[in-house]
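Structure record follows, encoded as structure tokens.
With one protein chain withheld, the remaining protein chains of the complex are depicted in position.
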Amino acid sequence: MPTPDGSSPALSIAMTPVTTDADHGLGTVGIFGTGDFGRTLGLRLLQAGYQVVFGSRKPQRSSLLPQGAQVLGHAEAAGVAQVIFLAVHRDNYDFLVPLADRLAGKVLVDVSNNLRRNQYPEPNAHYLSKLVPEASVVKAFNTVSAWSLQSGGLDANRQVLVCGDSTESKQRVVDVARSLGFTALDKGSLLAAGEIEDYPLQLFPMWRLPAAVAVGLTASLFAYCLLMDVIYSWVTSKKDMSFRIMVSLANKVFPMVSLMMLSLCYLPGILAGFLQLYNGTKYKRFPDWLDRWMLCRKQMGLLALAFGFLHVLYIMIVPIRYYVRYKVVSWTISQMKENQSEFDNTVAWYTDSYMSLGVLGFGLFILLGITSLPSVSNAMNWREFRFVQSKLGHLTLLLCTSHTILYGWKRFLRAQTYRWHLPPAYMVALVLPCVVLGLKLLLVTPCVDRILMRIRQGWERKPRPAGASDRTGANGKEPLML
Amino acid sequence: MPTPDGSSPALSIAMTPVTTDADHGLGTVGIFGTGDFGRTLGLRLLQAGYQVVFGSRKPQRSSLLPQGAQVLGHAEAAGVAQVIFLAVHRDNYDFLVPLADRLAGKVLVDVSNNLRRNQYPEPNAHYLSKLVPEASVVKAFNTVSAWSLQSGGLDANRQVLVCGDSTESKQRVVDVARSLGFTALDKGSLLAAGEIEDYPLQLFPMWRLPAAVAVGLTASLFAYCLLMDVIYSWVTSKKDMSFRIMVSLANKVFPMVSLMMLSLCYLPGILAGFLQLYNGTKYKRFPDWLDRWMLCRKQMGLLALAFGFLHVLYIMIVPIRYYVRYKVVSWTISQMKENQSEFDNTVAWYTDSYMSLGVLGFGLFILLGITSLPSVSNAMNWREFRFVQSKLGHLTLLLCTSHTILYGWKRFLRAQTYRWHLPPAYMVALVLPCVVLGLKLLLVTPCVDRILMRIRQGWERKPRPAGASDRTGANGKEPLML
Partner (left out) sequence: MPTPDGSSPALSIAMTPVTTDADHGLGTVGIFGTGDFGRTLGLRLLQAGYQVVFGSRKPQRSSLLPQGAQVLGHAEAAGVAQVIFLAVHRDNYDFLVPLADRLAGKVLVDVSNNLRRNQYPEPNAHYLSKLVPEASVVKAFNTVSAWSLQSGGLDANRQVLVCGDSTESKQRVVDVARSLGFTALDKGSLLAAGEIEDYPLQLFPMWRLPAAVAVGLTASLFAYCLLMDVIYSWVTSKKDMSFRIMVSLANKVFPMVSLMMLSLCYLPGILAGFLQLYNGTKYKRFPDWLDRWMLCRKQMGLLALAFGFLHVLYIMIVPIRYYVRYKVVSWTISQMKENQSEFDNTVAWYTDSYMSLGVLGFGLFILLGITSLPSVSNAMNWREFRFVQSKLGHLTLLLCTSHTILYGWKRFLRAQTYRWHLPPAYMVALVLPCVVLGLKLLLVTPCVDRILMRIRQGWERKPRPAGASDRTGANGKEPLML
């Protein structure tokens, strides 16, 4: 065990006596490890009014360490601080073993992060807890980067996730976090350490599949529309319509992607229903691909909303486009020359209906988006959430699909829309939502709905081979208590 | 007390020895009750890595129970598990009484729900706590349905509300919730059990009155506009204007409903002020209808915003409507024939002002909506909240009312707007906001405001008959400390 050399008092510039936590004064915090995180943490703790003592193998004053901090040997540092941050690599944790008796009863804060998931067989905090069982291990601050620590967490997430088996130890760490300008979120006992350690490694994991689907759909529909709207004109009549790429094409592709993504958001739930009907039980696991799909429905829906929002913006700027103004002038002049044609009531009905459906669909869509905000969905109970996301969600899909169908109204009869014998893009986009709505319609027919409801309440159609046990309560009529 | 029959080891497929909670290993969880919830919970616990033991009256292996779970008698199950979920009906809780000594010190999780509020004289968890006083009762998981449990809480609210008198017991349940993919919200001691049990029964209780008002207003204003715009044309000049229903009428009704709902959001606060002035005290309760009205002001305002948002969307699509384009062409042609009329500076001023007021009003309205989000309003203190919701709220009402008044500018002088001697709809819609703004103006005049402020600080105009007690500090000048 290292002993402090004679110069150690001189190392401390602040020269304040080292004390243990006094009543409501900010006490002494220990930091083992003088790397970037340790130094930055020390600096911030000093600024917040704590006394800081670094524990080091060679307790020599380094100019890198923040002014005002003491440097002692590990054992001495452990002696004066009640809360000790461990800012060293997990691989070096074993230096703590000989210090075990000095660390008994101390709060040991594990701030370590790993490079990838499952790098070690067990979470670092569990390993630490086994190494020094007498200390009270708290996992915290690993979700905070040295950079964000330095700026007081002010340019980013200010949340420090904390877990540990001792409520009292956690409270001490929460106090430290709070005094540095962070808010603390208690994640429960040390069992949560693995989860907390994995947290900073992820980059929108649930958004990857939906984002890939969105990019794929956008690219292929864009190519299809480019072929139909720009290349066709060029090939058949040498007309350069390439300017349509910027707004017209975007305004065709975005709503189509939005509608298809919205369908893809509701399709897995419907497939799950049919699978449960087919299996005759809800206790069988879904295939993996369906599980993964169901997990990212929310993200699917939010991306659909983003594309729908862009569609709305594009629609709004239509009347101020140069191209549109040019066409309107041309049209006005032609109307003038051949006397204005009669006002067509049917066309007025159909165009207004199509727009009105779009407006109402988008309004509901925005509502779905708002209820997806964490703070809003947390304020709803399960029944309310189901009402909004399932009932109103399918209504949104119905409105948006009707909007698209009405948009194509009568157009599907005109031959010139089938360029190169290909259907126009909006028809392609309608296949998926129509299938989803059709299947949903099947599921909500009273007879199917009743069976599905019973399955979801635990009923099973075919009793599994039960071996020796005589089953009580077959046919779902089992008593709630055996 | 039932003893396990010889076959019971054979029931467990996993064949792992039953142990109590080891250090940081996921231990054994008991489940009493083998109904749908119990089975689904057991399956999920097994998947999460727990060992699961079902407690049953007849400890026989049922094929319905998830593979890997043990089935024991109640007493045996209580012996091996530290945390026991009680997935049986409240009516059957009394089977626990003979097990009381086995349950001493155990965490007993009450997951029960009722069919309606006040079904029983006391919350189920309190009843359970009286039946087995030696056990530590925790209320949790009742806000989670079996369906949402099965899907890991992933398609809905992931929050598990927890309450209980022992912090340690709650932490154990929180750990279980977390390992099943839920987040836990600590609601305090077991006193909160009644509230938690009522929670899943509600379906937007605060939204009912505002929604009813909105539907009523929309229906009656729609009927009025239908009469004025469509039926009048048909009756007087046989002109079919029915196509106006889809967009024109919607775009008339929605802003009117929005403005009236916004007024109804601020009216109760003003009425409360006048009532306090009249009573001369703030310690008298408001009548019930006013209390109920004040409770749903936020929902009133949010519905007003929704209608306002639809109005904005409808306004934006005006220029791309077939009807509007037809009218513009007609107008252009007529202007051409009779030489374009002079540009009218006053009309430009008036129309631009009217639109600008609308834009600014809607912008402020959106701001009010954003500050109503739970996470945003929680980040504000009372002073800030008052500033936004009261000051900016009344400013929004003022802007939107001015917008509507300017919209009607000079129109109210034209005789043809009074069809069948009825005022146009926008005038009807203006009555309420003008009344609200007028009353508010009265309240904020310095002399009234000063009295109201004193009342709200506790001053009382008429001392109530005080009996024998000699009052110190009459006229509100009482010292803060007696």
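Just so it is clear, A and B label the chains in written order, and each chain counts residues from 1 on its own.
Note that in this section a contact is a pair of C-beta atoms (placed from the backbone, for glycine too) under 8 Å apart; a residue touches a chain by one contact, two chains touch by 3 or more.
Note that the structure is predicted; figures quoted are calculated from it, not measured.
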Which listed residue (B:Q67, B:S220 or B:S356) would be found touching the missing chain in the intact complex? B:S356
Among B:G33, B:P59, B:P210 or B:G269, choose the residue that contacts the chain missing from this document, as touch is defined above. B:G269
Touching the absent chain in the whole complex: find that residue among A:V111, A:V174 or A:M294. A:V174
Looking beyond the chains shown, say which of A:L64, A:V235 or A:V444 touches the absent one. A:L64
Which chain B residues touch the hidden chain? 126, 129, 167, 187-192, 195, 269, 282-283, 294-295, 297-298, 312, 315-316, 318-319, 328, 331-332, 335-336, 340, 343-345, 347-349, 351-353, 355-356, 358-360, 362-363, 366-367, 373-387, 389, 456-458, 460, 463-472, 478, 480-482
Across the whole complex, list the residues on chain A that are touched by the chain not included here. 7, 11, 24, 26, 33-36, 39-40, 43, 56-58, 60-64, 66, 88-89, 92, 95, 143-148, 150-151, 154-157, 159, 167, 171-172, 174-175, 178-179, 184-185, 199-204, 240, 242-244, 246-248, 250, 306, 309-310, 313-314, 316-317, 319-323, 325-326, 328-330, 332-333, 336, 373-376, 378
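Here is the rule we use: only the chains that are shown with their structure count from here on.
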Where chain A and chain B are represented by their mean Cα positions, the distance between them in whole Å: 23
